[in-house]
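To start, the structure under review is shown below, and the notes come after it.
With one protein chain held back, the other chains of the complex are shown just where they sit.
Chain naming follows the written order as A and B, and within any one chain the residues start at number 1.
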């Protein structure tokens, strides 16, 4: 409450009032000006010394950083250990800078970020997802740091089983495993969702008959060009950590078609390449419209 | 064509607003082109009803066809009536792989086992939602199509939304749903509202939420007056903070339109200085109900304007966090989950 008061309108006014009063009270005198100049000089000298010290510290830290990056943190520690307080502090600063850079790099490659919240009582993890070089949605998860870690607010959709993942990968002891597994699930989901979107956009001749919220089932209606026969293609993504289907089923009125070698190849193609790309290939080779 | 079909059609046409009637009939597709052309939608409703009843005779529509029309209308305007959310618990191992045809079959089988005379219609909507319309009968009478129950479920999610279910019908319906979705139990999610889209968005977290991040994009102030560089807002930082916390608790931008939140409190009196009361130690029972056309937006406004002190109390932020709008609060912590 008080902090706000000092920045308020009243405080500005009182500051102005004080300035006006002090201006009235002080008649300019020569002795005072000499004293003032001397004190200004002293202040500037102190400032210069502080800045010099800062530059020195930074240079030491950078040297340490370079050594750490080359040799690995622990070896650098041992080398430069001369026991003094200063060097310990410098090492910590170097390590801190290194970790910050690592985290930033992790963020740039699309990994997850963590920030502190609630004055250190919790963290918020941001998990970015992407597919084929395109950033997709970012999901957030808040974790309370008490004796047991507890998952708080998040915007992860309910069909991604966050709580069971936390149990399975032992979130309490190994949070990296949990975050890794979660990131994997989310990225796979985002990838599958993006594939469905691309199929709808790029392949207007293919009809998407069925999908579901988790994008773990995809049923497409394909048309064979010459005979205009309809082929029902079901893709099952039973492994929710992957973007590729685990099972592909072809059904058709013409009982011969699914068994034909061309279509057996197509099935293998659909299992090994993302569906929107596989459809492009199949179109080029003339199997579907 | 019998009386009940006529009555159903009459009731339905009365319910559908005239501006929606044209598109709904087109989607239904059971009118011939001449019939469709002959309908003049500027005429009063009773004239249209008469025309449609005549077509009903001509085309030989049955109750089944009329219920189709009703379902089209309801799926297109789901924000009517009261919807209640339920949560499925403890999935079996094969729950994530339940797909549509399996679900449809299983649901029909299980429900008809529990009650013989039901009329079930299942349809998949474009947004992956499965809509179920149920007309209930009993051992003596045929299904009553005038008071159907609607159920909406998104496969592979643990949520089910129901509308117009009586107390007797609920256990039967719950049982059938649990068995068909391969879960073990179902419970009340304590979330209700008039707009299906709103409660669905709250529960599936399909609205813009705000989280603290290292790389924040500044939240746009809701009323950004033309920023004159000479004007400096004294309290800019604290109002920025309040706005951030308000958005974190209640969402950003367009939020799902809930209408009410009800809290049943049974807590010790928390007043100031009142010795007699605090000595008394008995809890005070009261019910607090918040009502608004857009509840979350009202709350967000309260928090960012300072009417509600920030950080927002967990009682209010639980609405979005836990996805519910009915709470029982006692001194020992939250009531039944």
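FYI, a contact is a pair of C-beta atoms (placed from the backbone, for glycine too) under 8 Å apart; a residue touches a chain by one contact, two chains touch by 3 or more.
Methods note: contacts and distances are computed from a predicted model.
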Going by UniProt, what is the name of the one chain that was not included in the view, given "Centromere protein L", "Ribosomal RNA-processing protein 40", "Ubiquitin-related modifier 1 homolog" or "Mediator of RNA polymerase II transcription subunit 20"? "Centromere protein L"
Sort through B:36, B:97 or B:241 and give me the one touching the missing partner chain. B:241
Of B:53, B:114 or B:265, the residue touching the omitted chain is B:265
Contact residue for the chain not shown (choose from A:115, A:151 or A:198): A:115
Name, in rising order, the residues on subunit B that touch the hidden chain in the full complex. 212-214, 216, 238, 241-242, 244-245, 263, 265, 267, 269-277, 280, 282-295, 297-299, 301-302, 305-313, 315-316, 329
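Note that only the chains that are shown with their structure count from here on.
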The distance between the C-alpha centres of subunit A and subunit B, rounded to whole Å, is 33
How about subunit A: which of its residues touch subunit B in the complex? 4, 7-9, 107, 113, 115, 117, 124, 126, 140, 142, 152-159, 210-214, 216-217, 236, 238, 240
Touching residues on subunit B, where the partner in the complex is subunit A: 96-97, 99-100, 124, 128, 154-159, 203-206, 209, 211-215, 234-235, 238, 321
